[in-house]
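All protein chains but one are shown at their positions in the complex.
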Amino acid sequence: MLDKVKSETRIEEITKQFNSVRKLTERLCQELEIEDYNLQAMAETSPIKWHLAHTSWFFETFILKCFEPDFVPYHPEFEYLFNSYYNSVGEQFLRPNRHLLSRPTVTEVFKYRENVTNRMMALLESKASGRLLEMLPLVVLGVHHEQQHQELLLTDLKYNFYQNPLLPSYSHKHVQNKSSHSKVVAHKWLEYQPELCVIGKKLGDGVKDEFCFDNESPQHQHYLQGFAVSNRLVTNAEYLEFIEQGGYEQAELWLSDGWAVKCQEKWNAPLYWFKRDGAWHYYTLHGPQPLALNEPVTHVSYYEADAFATWKGARLPTEQEWERVASSQSLKGPFLQSGNLNPSAQTQSSDEVMQLYGQVWQWTSSSYSPYPGYQPLAGDVGEYNGKFMANQYVLRGGSCVSSQEHIRASYRNFFYPDARWQFSGIRLAKDL
Amino acid sequence: MLDKVKSETRIEEITKQFNSVRKLTERLCQELEIEDYNLQAMAETSPIKWHLAHTSWFFETFILKCFEPDFVPYHPEFEYLFNSYYNSVGEQFLRPNRHLLSRPTVTEVFKYRENVTNRMMALLESKASGRLLEMLPLVVLGVHHEQQHQELLLTDLKYNFYQNPLLPSYSHKHVQNKSSHSKVVAHKWLEYQPELCVIGKKLGDGVKDEFCFDNESPQHQHYLQGFAVSNRLVTNAEYLEFIEQGGYEQAELWLSDGWAVKCQEKWNAPLYWFKRDGAWHYYTLHGPQPLALNEPVTHVSYYEADAFATWKGARLPTEQEWERVASSQSLKGPFLQSGNLNPSAQTQSSDEVMQLYGQVWQWTSSSYSPYPGYQPLAGDVGEYNGKFMANQYVLRGGSCVSSQEHIRASYRNFFYPDARWQFSGIRLAKDL
Amino acid sequence: MLDKVKSETRIEEITKQFNSVRKLTERLCQELEIEDYNLQAMAETSPIKWHLAHTSWFFETFILKCFEPDFVPYHPEFEYLFNSYYNSVGEQFLRPNRHLLSRPTVTEVFKYRENVTNRMMALLESKASGRLLEMLPLVVLGVHHEQQHQELLLTDLKYNFYQNPLLPSYSHKHVQNKSSHSKVVAHKWLEYQPELCVIGKKLGDGVKDEFCFDNESPQHQHYLQGFAVSNRLVTNAEYLEFIEQGGYEQAELWLSDGWAVKCQEKWNAPLYWFKRDGAWHYYTLHGPQPLALNEPVTHVSYYEADAFATWKGARLPTEQEWERVASSQSLKGPFLQSGNLNPSAQTQSSDEVMQLYGQVWQWTSSSYSPYPGYQPLAGDVGEYNGKFMANQYVLRGGSCVSSQEHIRASYRNFFYPDARWQFSGIRLAKDL
Partner (left out) sequence: MLDKVKSETRIEEITKQFNSVRKLTERLCQELEIEDYNLQAMAETSPIKWHLAHTSWFFETFILKCFEPDFVPYHPEFEYLFNSYYNSVGEQFLRPNRHLLSRPTVTEVFKYRENVTNRMMALLESKASGRLLEMLPLVVLGVHHEQQHQELLLTDLKYNFYQNPLLPSYSHKHVQNKSSHSKVVAHKWLEYQPELCVIGKKLGDGVKDEFCFDNESPQHQHYLQGFAVSNRLVTNAEYLEFIEQGGYEQAELWLSDGWAVKCQEKWNAPLYWFKRDGAWHYYTLHGPQPLALNEPVTHVSYYEADAFATWKGARLPTEQEWERVASSQSLKGPFLQSGNLNPSAQTQSSDEVMQLYGQVWQWTSSSYSPYPGYQPLAGDVGEYNGKFMANQYVLRGGSCVSSQEHIRASYRNFFYPDARWQFSGIRLAKDL
């Protein structure tokens, strides 16, 4: 149990984090037009406005509603309108229709945010509350939840903007990409011997212990055969070679389901790649640009990652292999904080495995499933992770639009194998 | 040919009309929030912003581009983005995706409108142009085109707003519906004897002659058997009786295709009807309200109109029957100008056929097909009407959101038989 | 009312017709394998076995059930299994699933047929029955119903066989197509002056009066503007020219709905046309063959027929124009009786309009809708025609697989505008 002094420090720290995350979300919207807030090009993407409201709904529903004395809902319909998928909370407005909500307006949603932020701050400051220890873990969860939505806000917007032939830029900041003509470090295989290793993290609530999501727990032993991983990520140049050598036309390189999707969707390159005047370009959050060959390839599906690996005579790493490699390294990477909303080329050599973090989410060959002994969180937030443990694949490492504080070696992201709108890329592995 | 004086008068009149129509469109938007301009709940509805841009595109593409000296497109992509369906002009941005265009912004589209309006005015005022007689008919066509979009703007918005559980009101003006408790005039059949009558209108360009669309021409003879029509429209009360007596459960009342749609869409009442606390309500542009039983029923499909008529032992009129009846009466009705964005009850009696105009579009049993001798307009505007002459049904009379100046006895509107989002209603007919 | 002698003669004639139609259906199946009886490649086509059972169901349900003393159903489930679309009779087994009924077997269905035929014969021979006059019209209706299914049986089989890469032949009889290299008669326009003419037929029950379907009645006056029709049908050679000159690539030739279907279905020629070693072939009920250029084009949709006509600067005839032309000619044509299961070239000249009957169903520009004063038959058979009067187009003239006795000048066939699996072809018309 927390002693009093430590406890006060933690409350202050958490309050600060809360505040800073709320502000960052708003700062991410600062160059947008009102019209941009409601775009939704597919069910999987949500309008910005919805993200802004839903992250507030999370604090209102899971914290204010339980801990605020004399709680009154901000608006009687918001519990329904901004519930993402919590059946235990109640029914949800149909996901693909979120773009049909012109009201509440953007201004009204910002007011809602402000109201929730203020009430949360009041609650955090009223330290007297006897239920603080019960509440704080949920605040920390809400902070991490909002960080996830910050990333989605950017990837959804990128996807939605791309549907517009005018190809608007999200950010007009010029990123001095010094490396775009520099040479990428040479590819090398780094080997790991068989071993019984420890995977996952003890479930921490972010108050007494370091935070992690329930899906990263429990910590458990896992036997790893020997393997090797690439010292760096696959580049656009390497992926282009795959395309040019007919990778998209050879069924034998593909998983059966992947080939079917490829044919139906007529994929012939990563998402956002297009040709203009015969030259490959790609759409970025800084607008359309000539393809930078030395950057890590991104916006590929699991199927494409797997086909590429097969073509290379390699395979994707398992999530345990990835974690084994990553857990021995410190967390560093460009991340969202770099301001470059694209992954960047690895031009400086190192003996370590490079580009593990904050560049692109790396597809692993592991289906997203519960760790041995896994238990979802108690209460309504138990729907956060567990019910999605089917049909998805685990991705690791965080991307150029993840917050650095949000990511760890044990962090498990997950998407369907045909998803391409996240910053998802490829690291290769092979058997020893 | 127009003599000079007459010609100047006509130019002034047309210029005035042009100006007034452009302004009306903008006035219709005046209470909207920016967020409302981009809603699109189904492919058939377009965002308001798109209507605003497309009606400007029409003048830019069919007039400025041909008649303006040194024409330069306002924006290189607008020809593509705001083309509705003119293949001869070029490819079109995918219709169901119009809501994905957050840019150009609403402000930018209003600037585009202003620019087009100003350039059109300049062109109209430079009377010297030798090609005036060629241009004026297209200006008139553009004016009527914009009037059609004014109606769609309102019906599309109604449909789009209805998807939002908050059920926003388009207009907060309180309409004193004096008649909502008054008694509707008694139903009577008015009879017409067999006769060879004249249907349609001579194609007029709106400059020398009164305007009509090409689909109303040529004027031709048509033999009508004897028939009778109802003296007024079918009311909500009458339609409710149909519902309560199981009209939506009896296959034998329905056309085969209609029954299939009804089952698939789970229709059990007109669009916008819903029950709240056990009582029927409907959504209107003035917001949700208790159902006014004495008003004409509206927002029914052709299939529902036909099933209702069958249930009544009657049928829908043919478009020729309707025109025969209407052409002997003067054009009067509430129309858009009344400000009541709902049809109104007929409480005052008359010996004439009542509620012909400006209340609800009346489904006829006539498929939308070319009149004998029909020729589409020459040039790109030839795609305006002719290519839609399949699978749709003709509706007559104009609605409470049509402009009075836009409607005539010979006016042919057309929609697919499953369409319900227009102000479409029912007038009955029968054989003698 | 029929006097006794006349009545006995009519009973004998009808009995003979009944017998002969039942036998013909079975003769049409005589070269089939058991496996062929259950094919169903799309919902619109039914398995042969289902046709055999349903035509027996018709007599059992509408006649035996009403007129047979001590009626007992042949099988308790057959009323449900073999009901096509009569809601008043009861629910129906799902149409697209008919191919899933391996049982009853073909042998069992032939036994069912035999049983129904025998019981019908017994009923017809027990002339004493007081309800004969009530029954006979239904027998005649059943005979005509079975003739319709004979045609469907062949067109459905053709469609279903075509899905098999082995392209089986239905008939191995060699048809000496003497004309396949002969020259088709020259195209000419034959003109008709404006006139108030009589269309349709008095509803006859086939007992006292000549039979017709309810949809051909009532006979009524119709005013026709002047028009011209082609003296013969459009040939494969002419249609090939349309293809080669880009007819399938020019949106401006097509109805809007037609263009959408064409694009989605990737049509680039009539159904059953394919290229082998660079040369056009077509699949026929006699197997695959090189395309005979002088034959009438067939297996085109309404949309293709309309686009072809537009390309020719002509149009399709209305059904009234067609009937006006046909009613002045005698009924002659190859029909099913010729044994040539393909339309044949017109190589012998005539001053009359040629190829009106028994070659290909000719698309008219008329939507299938009720004639003025139309009333469906009383009772359950009222669902025969009326409820389909929406979204379909009228075709006239009968085809090479129609029975000659089944067709008349007033006969109205109807299909959806995208249907191509019937022997549907093109006759041109134009305004004077």
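Order of writing sets the labels: A, B and C. Residues in every chain begin at 1.
Definition applied: a contact is a pair of C-beta atoms (placed from the backbone, for glycine too) under 8 Å apart; a residue touches a chain by one contact, two chains touch by 3 or more.
Owing to the predicted nature of the structure, the values given are computational and were not obtained by experimental measurement.
Asker: Which of the chains on display does the removed chain touch in the whole complex?
Answerer: A, C
Asker: Quick one: say which of C:S102, C:Q264, C:S330 or C:Q348 touches the chain that got left out.
Answerer: C:S102
Asker: Out of C:E26, C:E77, C:E191 or C:E249, point to the residue that touches the absent chain in the complete complex.
Answerer: C:E77
Asker: Where does chain A touch the missing chain, residue by residue?
Answerer: On the chain A side, contact with the omitted chain comes from 85, 87-88, 196, 220-223, 225, 227, 251-252, 254-259, 302-303, 306, 315, 318, 365-367, 369-370, 372-373, 382-383, 387-391, 417, 431.
Asker: For chain C, which residues touch the unseen chain?
Answerer: On the chain C side, contact with the omitted chain comes from 33-39, 41, 49, 77, 80-81, 93, 97, 99-106, 160-161, 163-166, 168.
Basically, only the chains that are shown with their structure count from here on.
Asker: Which chain has its C-alpha centroid at the greatest distance from the C-alpha centroid of chain B?
Answerer: Relative to chain B, the chain whose C-alpha centre sits farthest away is A.
Asker: What's the distance between the Cα centroids of chain B and chain C, rounded to whole Å?
Answerer: Taking the average C-alpha coordinate of chain B and of chain C, the gap between them is 39 Å.
Asker: Centre to centre, by mean C-alpha position, how many angstrom separate chain A and chain C?
Answerer: Computed value for the inter-centroid distance: 61 Å.
Asker: Using the touch rule from the top of the page, what residues of chain A touch 2 or more other chains?
Answerer: In chain A, nothing touches at least two other chains.
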